[in-house]
Structure formats: C-alpha cells, structure tokens
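Take this structure, written in structure tokens, and hold onto it; I'll ask about it next.
All protein chains but one are shown at their positions in the complex.
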Amino acid sequence: MARAVAEPDARLLPGRYAEAQERLAALRRAIVFAVLLMGTLLLVWAGIIAALDVPHYMAPSPQAVWGALTGEWAVLSKALGFTLRSTLAGMALALVLALVLAALFTFSDLLSRAFLPLIVILRTAPILAIAPLLIMIFGRGQATSVAVVVMVSVVPLMVNAARGFRSAPANVVELMHVCGASWWQTFQKVRLPFAAPYVFTGIRMAAAGAVLSAMLAEWLSGAPGLGTLILEASSFRRLPLMWAGVVISMAASVSLYVVTVQLERKMTR
Amino acid sequence: MTGRLLDGALLPPALVLLAVAVGAELAKAAGLLPVTVPAPSQVLAILPDALDDLLHHAGRTVRSAVTGYAIAAGLALVMAAVALALRMLERPIVSLAVLVDCIPLIAIAPIFVIFIGQGPRLHVTVAAISAFFPLLIGCVQGFRSTDRNMDELFHVIAASRWQRLCKLALPSALPYLFAALKIAAPLALLGTLIAEWMGTDRGLGAMIVYALFSFNVPLAWLAIVTVCALSALAYGLIALAEQRVVGWSRPPDTLAGGR
Partner (left out) sequence: MTEIVLSDVSKRFRLPDREVTALDGITETFRSGSFTALIGPSGCGKSTLLRLIADVLPPSTGEIRIGNHDPAIARRSHEIGFVFQDASLLPWRTVLDNVSLPIEVAGKAPARDPRALITMVGLAGFEQARPSQLSGGMQQRVAIARALALEPKVLLMDEPFGALDEITRQRMNLELLDIWKASGTTAVLVTHSISEAVFMADTVLVLSANPGRIAHRIHIDLPRPRRLEMMRLPAFNAVENDVRAALFDDGTRVPA
C-alpha cells in the first residue's frame, strides 16, 4: 500500500476499464498530434505544389481535395452511407450471432470443447482473405459487404462474449444452483450482467476493423461504397476525389472507434 | 512438446474440420450447396494440375510477406527500445502508431501505388504496414511489463542500466513479443494479399483475382485455403518457437485490440 501511494501509476491499474481509458487518451493525443502534423503537412504540401507548379494529375493540392470534398459531397455522402450501412448491419448481425453461439458454448461443455479451439484458430486467420469467396457466394451487392463485416466481427465478439459468460464467479453460479435457479435464470441474472463489459470490449475490438472490412468488400465486389469510390477515383486519376474519399473513410473509422470506446467506458464504469 | 501440442490443441479442431469436410461432401452430393461452394473433393481434384501454378504464386506471396514482416518487426523493436530509453518519446510514438492503425489500409494502398508503383516493393510495404501496429504495441507493452518489485530489486542490488535491459527488461518483454509476433504474422500475409489484389501478375492474390473473374470456383477455394494454411503454419511455427524460448511464462493476455 505504501508503494501505491509512492507513485500512483494509472498504467498499473488492472482491468479493461483502465485499458480502454488509456486507449482513449492515446487516441485523443493522437488526434491532437494528427491535427498538428496534418496542418504542417498541408502547409508544406500546398507550398511545394505552388512553388514547383506540380501538375494536378500527379498530386492534388489541399485546396483541390477540399474542393472535391465540398463539390462532390453528394457522391461522397452516398458512398459513405452505403459503407456505413453495411458496417453497422454487419456488426449488428455479428453481435446477435456471437451472443447466441457464446451462450451455446456456455450451455454445453461439449460444444465449447469441440468448437472453441477452432474459433481461437479462426481468430488468428486472415479472415479478410476469404472475402473473394463471399463475393462468389453472395454476389456483387450489399449482401457481400455485410457478410464480410459479419465474418470479421463475429470472432472477436464471440471470443469476448464467451469469456464474459465464463467470467461469472463460480461461487455466484453455485449460489444460483443452490437456490434452485434454472439454467436460463442463471444465464439471465448472473452470466449476462457479468458478460456485459466483455461484450462491449468485443464491440470496440470489432469496430476497429469493421469499416476497413466493408470497404475491402466493396473494393473487390464493386458495390457502390467508399472502397469502390477510392479505387475508381484512383484509376481515373481523379486524385482530389480519391483523397477526399480517403479522408472521409479515415474519419468514419476513427469516429466509430471513438464511439465504441466511449460506450465501453460507460459500460465498464 | 510437439507431440503434446498435437494431442492437446490440434486434435479436436482437426476432428471438427474433418467432420465439416465430410458433411460438405455429403451435402454437395445431395445437391444442397450452391455452385459457388464446391465439394472438398472437387478442390482436391484440381490440385495435381494446379500445384505448379500454386507453388509459383505462393512463393512470391510468402517472400513479400516474410520480408514485410521482418521489416515491421525490426522497426517496431527499434522504436520500442527508443521509447524505453527516452520515456518522453513513448507517447508520441504510440500515438503515431494508433493513428496509422486507424487509417484503413484500403484507403492508403492506392496512394502507395502512386508513390511506389505496382510490384513486390508495394507488396512488402503494405505487408509491413499491416503487421506493424500490433508488433509495436507488443514491444512497448513488453518493455513496460517489468514487475515493479523486480525493478526495485535491481535497484537494491545496484544493477547498471545495461544489466537491467539484458537481465530484466528483455526477458520480461519476450512473452509479449511472441504474442505480438503471432498476431502479426497473419496480418502480414493479409497485407500482401491486399496489395496483390491491387494488381500483379504473380502471387496468391493474383491467382485469387483470376479465379474470381473467370469464375473458376475450385481454384478460388484452393488458393484461399492455401492462404489460410500458410497463415496457420506461420502461427504454429512461432508458437513452437515461443514454447522453446519462453516456456517459463504464461502467455500474457494482451493486445486486446489486435484483430
């Protein structure tokens, strides 16, 4: 205890709350840092283009990107909407699937022993690599994007949910058993509340890759989202539009991540 | 060690995989699967003809992925060591890495095409970028993970900075390094694949794109199964090395943000 007084060090606090908080703080610093960095880069960039008279098909000026951002907002926002719909639908579907599967694993030890190792392996597999297969199966529409997001999100969601359901202390579960509670009552009154923070951790982890996955699916399938927009803008050398797409996708990715970290923070408090 | 690993960890999922394969075979025979999902036997049937092609493409992909992975690991280790030596640099370094990790790879890949052009250099670069973040975080966390009591112990026995690094910080960090190496290996492979999808004539990514556009269903499955097998192989090799080197440690529950 004396040492705890000696140097209070937030990094040593255990638990996901501290981790999430640290991530958020790191992110905040990153954003401030990024704004400064980008501001400098923008100035240098604009300066170089103005000074050397770089042709616009090599590299667009920041003004040109801003122009694309405002001028083509209709196109961009439509693509963004498509990508975000795929992302959110995929995550929602994955969440339901993950909760059901994790509950099944909690219900049956046999199922858990047979499938959990596979899921642990899946967690390490480059899941995005199977996106082309999903395109074959689901076609070139939004279904593929949703399917890719589901595939990528379901693993971290399920691993965390399963861990959460198992995090209920054995004593409390035994207490419920002694009280004559049914499996469902125990699940609903004990396991689910104990699992909630873990589930939100899973959502945060899934969110980190979800926008990227949706964009990759569009990119391969040609569905009209941000991924396709960036690719097409790039191949038609419409660089201002491409950069505008990049900026918007980054903003979307970071915003979703920040929202989920905040959500996790609220839930684990 | 190897025998136990086989019995303990790999056998149950192997059985499940076998069951899935048999099930798919039966379902296909019964006409329950769409044309886009082939029976395992159909995939195996094209293997003899496609083998040369497969090796030709896989060789390039593996080389790009391994090179990118090695570059990322070296860079991460150096940056983490700098962060360890100069504590004031730790936050900017980690912040920069978080930022880079927030940029969708798809978004920056076309930009790299403009600057580096197509070809192996692009593949290596993208592989390195996708593997870098977990590696850096693993290294930084590892160097940070030193137990405080042990820090005090090394202080009380008047150890030098160098002795602390070699005898305390590095061994303490090893479990985290291995955890990061395991997570980063599939990411490097995926990064290579994504870069190859952007256009190349050689590599598993090229093979997949070709199969996709010519609607050669068994070939697409074969290529993707190969990617997954390569990834599992890389993971397994690192896990084996981990058991050898840091068998004394329980794997740290870390890198919660890895995907």
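The first chain written gets the first letter, and so on, giving A and B; residue counts start at 1 in each chain.
Convention: a residue touches a chain if its C-beta (ideal position, glycine included) is under 8 Å from a C-beta of that chain, and two chains touch if they have at least 3 such contacts.
For clarity, every value in this text was computed on a predicted model and none was experimentally measured.
Of B:Gly119, B:Pro171 or B:Gly199, which residue touches the hidden chain?
B:Pro171
If you put the missing chain back, which residues of chain B would it touch?
Counting only chain B, the missing chain is touched by 147, 149-150, 152-160, 163, 167-168, 171, 174, 246, 248-249.
In the analysis below, only the chains that are shown with their structure count from here on.
So the centre of each chain is just the mean of its C-alpha atoms; given that, what is the distance between chain A and chain B in Å?
18
Quick one: which bits of chain A touch chain B in the complex? Just the residue numbers, please.
Going by the criterion above, the answer is residues 3, 11-12, 16, 19, 23, 26-27, 29-31, 33-34, 59, 113-115, 117-118, 121, 124-126, 128-130, 132-133, 135-137, 152, 156, 201, 205-206, 208-209, 211-212, 215-216, 219-220, 227, 230-231, 234, 239, 242, 245-246, 249-250, 253-254, 257.
So in the complex, the part of chain B that touches chain A is made up of which residues?
Listed in rising order, the residues are 9, 12-13, 15-17, 34, 36-37, 91-92, 94-96, 98-99, 101-108, 110-111, 113-114, 144, 148, 182-183, 186-187, 189-190, 193-194, 197, 208-209, 211-212, 215, 217, 220-221, 224, 227-228, 231-232, 235, 256-257, 259.
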